[in-house]
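Shown here: the complex without one of its protein chains, the others still in place.
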Amino acid sequence: MEVTSAAGLAALLPEAVVALTAVAGLLVGSWLPRGRQGWVRGLAVVAALGALAGAAGGLGGTPIALASGYAVDTATGVARVVVLVGVVVVLVLSADHVAGSRRESEFCVLVLLGGLGAMVVAGASDLLVLAVGVLLASVPLYALAGFGKDAGGTEAALKYYLVGALLGVVLLAGVTLLLGAGGATSYAELSVALPKAPAGVVTAGTVAVLAGLLFKAGAVPAHFWVPDVAEGASAPVAAFVTTVPKIGAVVAIYRLGTQLEVADVVAWPALVAVVAAASMTLGNLAAFFTGQVRRLLGYSTIAQVGYVLLAAAAAGQTGLALPGLLYYLAAYLVTNLGAFAVVCALPRAATPDDYAGLFRRRPWLALGLTVCLLGFVGTPPTAVFVGKLSVFAAGVDAGLAWLVVLAVANTVASLFYYLRWLRPVFRQVPLGSVSKPTVAEARSWPGEFTSPGRWSARVAVAAAVATLGVGVAAEAFLSGVQGARLLP
Amino acid sequence: MFAVCAVCAVAAGAAVFWVDSMARATFALLASFVFTGVVILLIELSYLGVLVILMMTMEMLVMVVFMVMYMMNPAGLMPMTMVHNNRVALVISGGTFVALVAGIEVVPWPARGGEPPPLPAAELGAAVMESHMLVMMVVAMALFATMVASVVLATDRGRYDRYGDGLDRRVPDDPIRGGVGR
Amino acid sequence: MTLDVFLLLAAALLAVGLYGALSQQSIVMIMMGLELMINAVIVAAAAFWFFLSPSQPDGQVVVLVAITVMAVEMAMGFAVTTAIFRSRDVDVVDAAADLRE
Amino acid sequence: MAATLWTLLALPTVVGGGLLLAGRRADAVAAPAALAVAGAEVVLGGVVAGTRPAVTVPALPGIRVGAAVDGLSAVAVLTVAVVLLAVVSASVAEIGRGQARARFHGLLLVFAAAMLVTVTATDLVALLAAWEVMGATSYALIGFWWQAPGRARSAGVAFVTTRAGDVGLYLAAGAALAGGAAGLELAGLAGLAPGWRDAAVAGIVVAALGKSAQLPFSFWLSHAMVGPTPVSALLHSATMVAAGGYLLVRVQPALAATLWAGPVVAWVGVLTALALGAVAYAQRDIKQLLAASTCSQVGFVVLAAGVGAVVGGTAQFVAHAAVKTLLFLAVGAWLVTLGAQGVERLRGAARRYRFVGVTFAVGGVALAGVPPLAIWAAKDPILAAGLARSAVLYVVALAAVAVSAAYAAKAVAVVWARSGEEAEAEDGPRVALWQRVPLAGLAAVSIALGVVAFPVVAAWGARLLGVAYGAAPALWEIVVSGVVSVAVLAVAGWVHARAERARAVVLLPAGLVEWLHLERLAEAGVVRPVLALARGLAVVDDRVIDGGVRGCSAVVAGLARLADGRGELGLDRSIRAVAGAVRWLARLALRPQTGLVHQYYAQAVAVLLALVAVWVLLR
Partner (left out) sequence: MTALSVAVFFPLAVAVLLLMLRRPRARAVMWAWVGATALDLVLVAALWVGYVFGDAAGDGFGYEASSRWIPSVGVGYHIGVDGISLPLLTMTAVLFLACAIYSVHAVPRRRAREYAVLFLFLQSVSLGLFVSLDLILFFVFFDLSIVGMYAVIAGWGHGQAGRSALQFFLYTFTGSLALLLGFIVLYLGSQPRTFDMVELARQQPLAGTGLAGGLALLAVGVGLAVKTPTVPVHTWLPPAHTDAPAAGSAILAGVLLKMGAYGFVRIAMPLLPGAWRDYAWVIVVVGVVSVLYGALVALAQPGFKRMVAYTSVNHMGYIVLGLGAVGVAGSDAADAEAATLAVTGSVVQMVSHGLLTGALFLLSGVLYERGGTYAMGAYGGVAGLTPRFAAVTAVAALGALGLPGLSGFIAEFQIFTGSFGAVPVAVALALPGIVITAALFLRALRRIFLGDRALPAGARMVDLSRPEMASIVPLLALSVLIGVVPIVLVEIVVPAAQAVVAAVTT
């Protein structure tokens, strides 16, 4: 079906809404006085919610393959929903940080564009669309990382950009190789040509393309930027960067594995399995002794991606893989945003010890953090538990028992550093160590923002509740993706 | 012809990291691109070849200006080396090259499928407007994002600095007056 | 003129560019290395189009996209460089290494 | 009539339990209540002995616990009841006001109840339960004066030793079930499948030997002496110690069913009778002497069970109960009035309290097996049965008889020795009536039971017990045993009388004085090794825990445990190893994060190249 056809446009409604809102937001923002840029955020949130509604509504619909390399199927639909939820949350989350800053409107526009990029990556069924989507999903994030213009932020932006640029080129090289091997760039044609193509080229090309996607997913070996950006960029940006692009990238990896029909040419499961194992192990080990909570969260995201990739490695061999993967992504998004929201709410607390006595002072925030971190560990009945359950089941079913065992071992190891963060939270301490920063402190904080914490705290608690809710009411989510198949 | 261009392109590319001034490096890079463009021209891709040459020329000029603006040692007055862990880089890139060459020679490339169209540019245009339209749409958004992003990152003074937080200042206060109509 | 020689050219350009990206200290020089790699991609894509699948436009589009990507990356590169130059008055990556373990 | 049996068993339990729960508050009423209960028990005992009721209740899946009164248990019940009455009445004086009378009498009653259940039990569950409760209450009774550390420890030794024997009963129960005795009835033991039957019998034998302080368990009995004298009287005469012999007599058919059990039991019994008799003879302390004599006398009961002389065994059980109670109560009476222990003060006590002295003498003579007193009459059938088995057995048994005569003589000689203090005879505190009455009664019984010697009576007894009355002892056997005991009694009596007068000490090997060093052997052979092992294991365990706790190594501790089920030490080592490894890895994992982009580049590219290479080449 053509993009330009009515049905095609309808299928792309969420993307279109987000894109147009981005443009509109920039225009509106440039006429708004500094104090009232909140309107742009409002606009962006409303638009994102609208797109969310559209995407959710489209979930039930029949899958559509757009001729020019875009597949609107269950995976895309779920990815859209999850991404848009992430966008909305981050927009709300950032209220504490950028409200009233000089470039508030641009911030919102960039967030929207980043989300759009993630959606495109998730839905792309053409290597070129994929490549450009990755570009679109990266460029705004570079700017967001350096948004604060402080030393940390710009350095984060620099590293993010340099790693991204290199792997972007690698991705392009991979696309070219696959073009050479298959004579085309759309998955549909490649899936016909590649099985007969010279295996060496196909392998090299696949690995190169995978590398580009791993950069977006923040997985080994393209993970180096994650902890640095998580520490250097402002907290809401860190939340966005470590959460939303992953969604698109992981779905794209799954698509690559199933739709390119390269599984047996390239030994795809083994490839992804190795990457997954490396990611979860390295992420967890590195998080053991790192000093800062943001870096800790960064490493933990690397590990989490490793768990998700477990399902991607099982792609095509079991019907449990795709539902598990999609559900895990949703669970991960909620939990991760919740954890980062707590960090946003306490911008002055850098190390775990800075959280000492939090439970006394901000019980709900502390409980939220507890739920989210225990959720990361996979304590039932949080969402990640059900996610891990289904992902592990998929892994065992696909004959990747060794990887599942490794994942279990990693889960235990992860418990260690999450508890390292949690223990101070419930410790009894003399007052005055952790408290809302005064306005003066706030002013001195890089990037200007009004009294921080209000929105973030709400988001944190909400996310914690959602983590439990998504876990307990998992059926509502799983039934939607049950038996989901990709196009074509 | 091809051989010449190819060798020159590679040589110029190597020169980029050979010369000890950024300005020269820039021009070396430009040269390399021009030769590449010519190479592309050789295989009936006139439009793309020209495109490459023109874009790169512009871009390199921008880069020169940029470097004159910011970089230290723009004109290479004092010779200096700006490399680190050279050996590792050599090993890795050399290894890559060897691997690629080996691959190129070993791989049984598939046979040519079909003939090039009479007007490749026309076909490219058609593709861009039809089968690959979505790519171009996304590229458009990417470019838009790039504008916003680069402005956000690069410019220090925004509209609120020039026209005040309420955007109610009639005349922008700029450090250096001037510009059109001032 | 065969596919192989074109690919050899591309391989050479890629290797040189990679060397630059790995070895240079100045951000701008690294960007140049990346550009050379894209350059290699352009050559390879064009060659693939001409020698393998001239009947399909995909190859050309790849070249087009590659050029665009190059432009975008450059723009972002300049922007980032400007930002970091403003914030800490350096232009070599090694000087920006505060974020680490 | 089941109600009477219920009452018989429940009454002491309830009252005793009540007294224990009430604690010091009930001290005032304790003694009268106990007396009343004991009296009631005698009456009830008589009733059930006449009516022979039986009761059962469901306790466990497929198992009904039950109690019943047959000929044997009827005798036992009566004996226990009477002895209980005597002991309680005596203890009224000994456990004076101000002491925790409620606790004492409560325990006494519960203890008696346990013994009653033991003798009436028809299955292993009830038997084992009562058996263990008896052990525990005896612990509490022996340690009644808990303030003195030594006493508590002795009580503990007694309990643990007997419990070690009790393990046999658990074994027996398991074997009985496995062997097909569905309800675990004692009657069914003889009919078990061969292998299981042997196991069951073995278990029971061990338990019985442990309880009745036969070799090699005898040493705990000497510890049991630290308790109040009435407790000793009860423990030694009709309950605890006697219970072992009683049990063996009860399961005699099962013993007979196995080829080996009979001889083994017989020999253990006879050897105990001989050896512990010698020990008794070697003692200076009257209470210790009596304790050892208990072992040797019960040894005859065990012997009877071994050789199948049920009638004789029962008679010996009863006779010994009466005699031994008598002797202990007499000693208790003296100790109360003289307020001290130790042979030195007891020397000549009989001359100062002649009534007690006379009864003591009667008991002593009976203990010596002098015709026509009780024990003489009881022993002869046993000896006869022994002779029927083997001459050697008979000879050894006869020697044991001689020895018992010897220590009896010694005891009597000591208490009747002239201590040169007759001057103030009959002065000082008087022996209370509460103590005189039972003494008189028991002395009478000790004499009267001699009637068992008459075949008529014996035959009646056999009918009563429902067993075939084996060959009546030939006349010459009766004469021999009588002569032996009388002669030895006379000689030993003369020797010791002179020795006492001369204040001379008859020296005897320390081994005998020290109860054959049995306790030291147990210490060295069992207790110390176990303790050492325990300490060692504890150290290992602690080290493992420490190793497990340190920092992240706890993670690995868990994993390593899952990984290998090897011994703790190996585990410990592997934990430390893996722990160190993980720490090292964790630090290593931080290394790549140098913050230098060009190193990020190099690493990423290298890894990717490696991936491509591996996947291209190894496909």
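Order of writing sets the chain letters: A, B, C and D. Residues in each chain are counted from 1.
Here, a contact is a pair of C-beta atoms (placed from the backbone, for glycine too) under 8 Å apart; a residue touches a chain by one contact, two chains touch by 3 or more.
Note that the structure is predicted; figures quoted are calculated from it, not measured.
K.L.:
Looking at the whole complex, which visible chains does the left-out chain touch?
P.N.:
Within the full complex, the chain left out of view touches A, D.
K.L.:
Check the options D:Val48, D:Ala173 or D:Ala190 and report the residue that touches the missing chain.
P.N.:
Of all options in D:Val48, D:Ala173 or D:Ala190, contact with the hidden chain holds for D:Ala173.
K.L.:
Among A:Val386, A:Leu403, A:Ala463 or A:Leu486, which one touches the chain that has been omitted from the display?
P.N.:
The missing chain is touched by A:Val386.
K.L.:
Any idea which of D:Leu531, D:Leu588 or D:Ala610 touches the chain not displayed?
P.N.:
In the full complex, the listed residue that touches the missing chain is D:Leu531.
K.L.:
Could you tell me which of A:Glu2, A:Glu189 or A:Asp397 touches the chain that is not displayed?
P.N.:
Selected residue, touching the omitted chain: A:Asp397.
K.L.:
Which chain D residues touch the hidden chain?
P.N.:
Answer for chain D: residues 23-24, 57-62, 125, 128-130, 132-133, 136, 139, 143, 146-149, 152-153, 156, 159-160, 163-164, 167, 170-171, 173-175, 177-178, 180, 182, 184, 199, 530-531, 533-535, 537-538, 541, 544-545, 548-549, 554-555, 557-559, 561-562, 565, 567-568, 571 touch the chain left out.
K.L.:
Determine and list the chain A residues touching the chain excluded from the picture.
P.N.:
Here the touching residues of chain A are 323, 374, 377, 379-381, 385-386, 389-390, 392-393, 396-397, 404-405, 408, 411-412, 415-416, 419, 423, 426, 474-475, 478-479, 482.
Quick note on the criterion: only the chains that are shown with their structure count from here on.
K.L.:
Considering only C-beta pairs in contact, identify the chain pair with the most of them.
P.N.:
If you count contacting C-beta pairs, the leading pair is B-C.
K.L.:
As a quick test, compute the distance in whole Å between the mean CA positions of chain B and chain D.
P.N.:
Each chain reduced to its C-alpha mean, chain B and chain D end up 101 Å apart.
K.L.:
Report the inter-centroid distance (CA atoms only) between chain C and chain D in whole Å.
P.N.:
Chain C and chain D have C-alpha centres separated by 95 Å.
K.L.:
If a residue has to touch 2 or more other chains to count, which residues of chain C qualify?
P.N.:
14, 18, 21-23, 25, 49, 52-53, 56, 58, 61, 65, 68, 72, 76, 79-81, 83, 86, 93-94, 96-101 - these are the residues of chain C that touch more than one other chain.
K.L.:
Which chain D residues reach two or more other chains?
P.N.:
Within chain D, the residues that touch at least two other chains are 590, 593, 595, 597-598, 601-602, 605, 612, 616.
K.L.:
Can you list the chain D residues touching chain C in their complex?
P.N.:
It comes out as residues 590-591, 593-598, 601-602, 605.
K.L.:
Can you list the residues on chain C that touch chain A in the complex?
P.N.:
14, 21, 27, 30-31, 34, 37-38, 40-41, 44-45, 48-49, 52-53, 56, 58-59, 61-62, 65-66, 68-69, 72-73, 76-77, 79-81, 83-84, 86-88, 93, 96-101
K.L.:
Note which residues of chain D are touching chain A in the complex, please.
P.N.:
So the residues of chain D in touch with chain A come to 552, 554-555, 558-559, 582-583, 585-590, 592-593, 595, 597, 600-601, 603-605, 607-608, 611-612, 615-616, 619.
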